[in-house]
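Below you'll find the structure I mean.
One protein chain is absent from this view; the other protein chains keep their places.
For chain A:
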């Protein structure tokens, strides 16, 4: 059984149709890379799945339970969010909290875990992303790459079933991208289920298990990353890959 299924999701902003009846299936352990030109609806898809935007229509099945994406109770949304993690393009670390507090706040405040226990988990997570020695630094004292690694630790700390990455390296200087990608690669190898909106072709090719190409709110092509890159079926995909190679 799939961990997450999205069926026929629609979302428009005014006259602009951003999502036009897309489906998405994610199995446990999948690492799905979502590619596509700007404005294709990739980010909106993630935001709708996490209820940061309300979709106009669509169904989500998560852990065997069905939810209406256009109309879900606050309680269900809260429940869903406690089982998912999100990594944002702009990191969105809590500016007034240290790296460690950023990681532990979801445990102590949202899940009533004791401070001591949360700190142990927090330090483990920071160690995992190579940020243990920066635990007491504030976000403003960290580089973009470091902030994004802390954000990944924050998403991991609550032991989610799935982590959504919304262009996690797009705001980073080129030399900082690699440190974030290598953390993500480690997670993928450990079997974490991940949905990654990205422009990093190398990541899609080498790390992800599946690739989806989106355009105009629909799927152009999807498949295992091997097939997608070596044997694209759609002309649009070939065109997209040619442009990305240049």
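Here is the rule we go by: a residue touches a chain if its C-beta (ideal position, glycine included) is under 8 Å from a C-beta of that chain, and two chains touch if they have at least 3 such contacts; residues count from 1.
Criterion: contacts and distances are computed from a predicted model.
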Pick, from "Amino acid ABC transporter permease", "Pyruvate ferredoxin oxidoreductase", "Methenyltetrahydromethanopterin cyclohydrolase" or "Thiazole synthase", the protein name that UniProt gives for the chain of this complex that is not shown.
"Amino acid ABC transporter permease"
Only one of A:31, A:69 or A:86 touches the unshown chain, namely A:86
Given the contact definition stated above, which residue among A:54, A:96 or A:114 touches the chain not shown here?
A:96
Which residue from A:105, A:123 or A:219 sits in contact with the chain not drawn here?
A:105
Missing-chain contacts on chain A, rising order, are 50, 52, 78, 81-82, 84-86, 88, 90, 92-97, 105-106, 109-111, 138-141, 151, 154-155, 158
